[in-house]
Each structure stands twice: as C-alpha cells, then as structure tokens.
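The other protein chains are all here in position, but one chain of the complex has been omitted.
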Amino acid sequence: MVWLGEAASIPRLLAKAVYGLPELHREELRGAKLIAVPGCMATAAIISLAPIVKASLIDTDRIVVDAKISSSGAGAHAPRLDLHPFRTYVIRPYEVVHHRHTAEIEQELGLLINRRVRVAFTPHAVDLVRGILTTSHTWLVKDVSEPDIWRVYRSMYGNEPFIRLVKDRAGFQRYPDVKYVIGSNLVDIGFEIDNRLGRLVILSAIDNLMKGASGQAVQAMNVALGFEETTALNQVPLYPV
Amino acid sequence: MVWLGEAASIPRLLAKAVYGLPELHREELRGAKLIAVPGCMATAAIISLAPIVKASLIDTDRIVVDAKISSSGAGAHAPRLDLHPFRTYVIRPYEVVHHRHTAEIEQELGLLINRRVRVAFTPHAVDLVRGILTTSHTWLVKDVSEPDIWRVYRSMYGNEPFIRLVKDRAGFQRYPDVKYVIGSNLVDIGFEIDNRLGRLVILSAIDNLMKGASGQAVQAMNVALGFEETTALNQVPLYPV
Amino acid sequence: MVWLGEAASIPRLLAKAVYGLPELHREELRGAKLIAVPGCMATAAIISLAPIVKASLIDTDRIVVDAKISSSGAGAHAPRLDLHPFRTYVIRPYEVVHHRHTAEIEQELGLLINRRVRVAFTPHAVDLVRGILTTSHTWLVKDVSEPDIWRVYRSMYGNEPFIRLVKDRAGFQRYPDVKYVIGSNLVDIGFEIDNRLGRLVILSAIDNLMKGASGQAVQAMNVALGFEETTALNQVPLYPV
Partner (left out) sequence: MVWLGEAASIPRLLAKAVYGLPELHREELRGAKLIAVPGCMATAAIISLAPIVKASLIDTDRIVVDAKISSSGAGAHAPRLDLHPFRTYVIRPYEVVHHRHTAEIEQELGLLINRRVRVAFTPHAVDLVRGILTTSHTWLVKDVSEPDIWRVYRSMYGNEPFIRLVKDRAGFQRYPDVKYVIGSNLVDIGFEIDNRLGRLVILSAIDNLMKGASGQAVQAMNVALGFEETTALNQVPLYPV
C-alpha cells in the first residue's frame, strides 16, 4: 500500500533522509543533511508506544491508536469545513481507516523489533486549536505490574529532556492531557493496566505545533548541527489556557 | 466485579426494573413501573454495537470503545476540576479502565447472544458542553462488504424513529459527529471497514442530555405509558452551534 | 454619508421596501410585497433602545452601542481570518467606527421621535458560533427609577411574543446573556441605572441566526401574509449549550 504518493516520486532523496525523531534516531541525526520531520500524530503514537513494543510486552498485530487532534494541524489554507462555525463543537472522525500517519507509526515501531507491526489508527478532530492526545489500546502478552511498565519507560527515556511520565491517583493531572503541554516541546506519557481484560492503555499528549511540528524540527536540527538539543525549546507549558 | 455498589443494595427493586433502552427493550417497557435509564455513554455504545454483535460479525472478546464526552455529563454539582478554567482546553482521559458504564455495555450486548462480551472501555472528557461520540474498534470474524453492514443496521433499526445511519464519501457529514445531533434525541451511527486489518470501526454520536439522559427517559416513559413514542421528542438538531 | 452603496442604486425598490422589524413596523408589514430584513446587530440595538428613545429619557446625541457578535454572522464564505485557528480565542474589534448597521439603528430610532439620533456603534467578534449581545451606554435626561423603566418597556412590549425583560438580583440570569436565547427567536432585554453618573445601561441578547436573521424573516413574512406571527418560531432556547 502506497501511503505518500508524492514522496515516492523522489526515491533518491528519500534514501538519504533521516526520520527526525531524536528520541529514536539521535545518532543518525548527527550531521544529517536531510531530515524528514515526523507527522504530528505519528510523533505522539510512536514515542509513547516504542518502549512497550521494544520490550515485547504487547500483541503487535492489534494495536489500536485512537487519536484526537486540534484544528491547527490542518494548516492555514484549510478547507471551508474548517471555518469557525463548522469546525467548532465537533468530535469529527476523519480518514477513519487509512490516515497516512499510519505508515510512519508502523514503520518506526517495526524497526524496533525487525518485524511488521500493525496499527489500527483513527483520528478525530476536536474543538481546540492546539494539542494531540493519542489513546493506544493494546493487549499484553506477558504478566506485568505497574512498576514493570514504569521501568520500561524509564530505562528508555530516563534522560530524555522532553519526555515526562504522568500518572497519579489523585489531583488534577492523573493522565496526560493536552491542557498541560500547550506551548511546550514536551511529550507526556501515561498508562493504565486493565487486569480484567489483559489490556494496556497508553496515553500521550503533545502540542502539535511544537513537538508535533516546528519544535521537533528545531530539536532535530539542534542534534544535526551539534547544538545543545534543548536550544530554543525551553518554553514551559502555558497553563491554564 | 461489582460496578455499581449502591444499586446492589436494593436487589428487590433491581429485579423489577426494565433497562430503559426502547430500541432493545421496547416490549418489556410497555406497562413498566420501574425503569432504569441507561448511562449516556452506554447508550451510544450499546445502540451502535448491538446489530453487529447480534449478527455475530465481530470478535466479542476484543471490543474497544473509546468514548469522548462533554462537560454536562458531570452534572450541576461537579468538582472544582470542572470549573471553566480547568475544564476547557482538555482532552482528559479518566477512569481509563474501570468506568462503570462498562458493565451496562457488556450486559446488554451479552444478552443479545447469550454469551459474555468483553468491552475495553475508555472515556475522555473534551471541551464541549453537550455530546458524546463513541468510536468502537472491533475485529471482523467474517468477510463482509459495506452493503452487508448496511443491511445489518437497516434490518434492526429500519423503523426506529431516532436512529440515523450516516456515511458519505463527500460533503460535510461523512461520519457521525456530535455537531449534527445537539438538541435532539437522535443517535447517529456510522462505520468503516478496514480491509487491511480486518477491523470494523463503528461510530456513534448522541446529545448526552437528550438520548443520553432525559430525552431517553421521556422516550421510555412514552413506551411504558402507551403514548406515541416520539411525543415531545421531535426537536431537530440545532446547527451550527 | 452613504452606508450601503449597493442599495442606493435601486431607489425604486428601496422606496417600496418595508423594514422587517415587526415590533416597530407591524402595520406596514401586513400585505407587504418587499421586506428589508434588518441587520443582526441592528435588531438587538433597535428593539432594546426604541422604548427609551421614544419616551425621551436619554440624550439621543450620545448613545454608545458596544456589540459582541459570534462567528456565524460572517456567513459560510468567510475570509481566511475566520478559519478556526484564527477565529477562536478572540475578542476582536472590527469596523470600530463605521459599521454599516449604524445607519439602520440611527434611522429607526430617529423615526420614533422625528429627529436625528446619533449612535456610536462598535462591534467585537467573540469566540462563539451564535449570539449577539449589545450593551448600550446612554445618559439620562430625566430622573427615573427602576419601576419607571420597567413601565416604559412593558407599555411598548407587554404583548410582544418574542420579547422578554430580564432583570434579577440573584440567581443565574440577572441580565440578558446569549446563553439563554440560543436556538430561539427571543429578544432578551435588561437594564441598570447608574445613579452615580446618570447613566442608563441597556442590554440585549439575541440568537443572530434566528431573531437576527432567518427567524425574524419568517416572523415578518408571517405578518405580511396574515399568518399567526409565531408560526414556526416557537423553539425554546437550547440550554445549556
């Protein structure tokens, strides 16, 4: 299945491009001349699923990624359907089974285990300007406890400057929520084990204009050019907004 | 697992109550003295999944229901977390694995096939006042085409006054979206077959204060008392809002 | 000053048109063949100010009308500035001193007293899809009490089917607010006397797609054709939305 027809037309460039996700491709990015910046929803899904896939904890043939995305993802030349009266007060599913970000997610997760991974991806437009939340419903293939999952994330992302693990039993922020990352380059990741069904739910929130677009591009450029990776990316989230 | 502790304390009443979903229990509702009105998210999930489960088209051990819900679902005595500055600009997952509506969904779907059904249910609060969208990710156990699915829905709901099947390849409303049901007692149902993965995605939108609450209560009462079922429920959706 | 250049080009038709505001022109509307439907903000301003102007209670040379308007007023072919990411989170003043609705307001209020009335009108786009609120700041030329103002409104609008006087010292709805008229053809009017400054503040809320547009057109048509004036206009407001 061809996902991005236009890109396939310049295979010579494609072969040289590095996928601009520093958390997974930091070494290849150093000195890179051509960087392919990941899609916004792909970023949230890949970063939050990578440690779990790599640790072989879940059934990689049935990963459901249910995404919720804001209006700025459509860009400044959006169609009439994105005029304010039509784009407000929506929970609008679109490209329900063949969104092109699916290809990136399957490619990147598959590379981690050298095996095909199948992702059932469905996006929904919601009435916000910024922010993406991905809810990944996965099925465990091993008995795991909460501390096990924590360890998997910490061992892979313990030193990452932009990743936060979010999980609490009380208070305002018990799981990732776009409200807590707006304006920042952060990726908030959380999870919950559903012992009854053997399900592992993985949640991830980003600001699609930062970690989902230009913020991530700057981060990748910083790595490519040998700058401090967090240069120009230390904005704290604006809260409440 | 006990889902609703408080209800379990009055088993004598429970035994007499009819589940107030006319689309599934119309006959039992006629003359009923005690009606248990379904939960708002349960309503959207059950009505949209029932025909597919009944037709034995999907794996009933792995039904994912990813729900998006508005703020009015929390009622007028909501916690501080539901003050405007905190409840806006959210995509907030909550009760990620044990929401009490799960029990109703499993019970009602199971009754259709006299077998246990497992539903992996996860709700998300979004920044709207009214409306629920459920996205059900299911796996097909048979080869089906789009017309097959249409037939399944039409045969069960062809004469239902409040159910609309929504599916188009162009235009504004290609799938169910809360924007098109606000203020009405309608249930919009749509679907998409994912041939690549053998997935069937089922979408359903309601106004949680109407079909998800008082509208449905009136509808059930109309049936119970022998009134015309649509009495007082002919409001068309307010669009755009 | 020419306000509506295009209209001036068909004076023959203009002379025949009746201004479609039934509250002020009911008799002329009976049997009318050509009806000019008022602008949305003009409707809210004129209806709320008319009784006070007619009663000669205020300085008609310094009437400030500060209007707040929703996005649906711009229609379905709005400019790029009205795309969702740009049209949300705004309190955007526009046409600050020469909005064309000014002409209608001055004309209609002037006709009531056969004298020129000057209206300082300024609109602001706010982040809603429906609804207009006008806040009129006026200066009293007589000593009046609250009951006096009530009497002025009641004597003119006591029998109007779509006008509500809203004024309370406690509870949720103390003054007009668009939240309470959405989906209806109502005009909510309220006021407050500022004894310290001799100011009278007059507030008015309508749904701009109903009383501010098609609802009012239907109402005027009902009068013109001799139908019951409220035909097809009995929608109650949808609350909360």
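The first chain written gets the first letter, and so on, giving A, B and C; residue counts start at 1 in each chain.
Everything that follows uses one rule, which is that a contact is a pair of C-beta atoms (placed from the backbone, for glycine too) under 8 Å apart; a residue touches a chain by one contact, two chains touch by 3 or more.
It should be emphasised that the depicted structure is a prediction, and the values quoted were computed from it without experimental measurement.
K.L.:
Which listed residue (C:94, C:150 or C:227) would be found touching the missing chain in the intact complex?
P.N.:
Candidates C:94, C:150 or C:227; residue touching the omitted chain: C:94.
K.L.:
In the complete assembly, which of A:50, A:78, A:112 or A:129 touches the absent chain?
P.N.:
A:129
K.L.:
Could you please point out the subunit C residues that touch the chain left off the display?
P.N.:
1, 62, 64, 66, 68, 81, 85-86, 88-94, 96-98, 118, 120, 122, 124, 126-128, 131, 133, 135, 137, 139, 172, 174-179, 182, 190, 192-194, 196-197, 199, 201, 203, 205, 240-241
K.L.:
Could I get the residues of subunit A that touch the absent chain, sorted low to high?
P.N.:
72, 129-130, 182-183, 238, 240-241
K.L.:
To test your reading of the contact rule: which positions on subunit B touch the chain that is missing from view?
P.N.:
Counting over the whole complex, subunit B touches the hidden chain at residues 71-72, 76-78, 80, 82-85, 87-89, 129.
Keep this in mind: only the chains that are shown with their structure count from here on.
K.L.:
Just the number, please: Cα centre separation of subunit A and subunit C in whole Å.
P.N.:
Computed from C-alpha means, the inter-chain centre distance equals 48 Å.
K.L.:
Which subunit C residues touch at least two other chains?
P.N.:
72, 129
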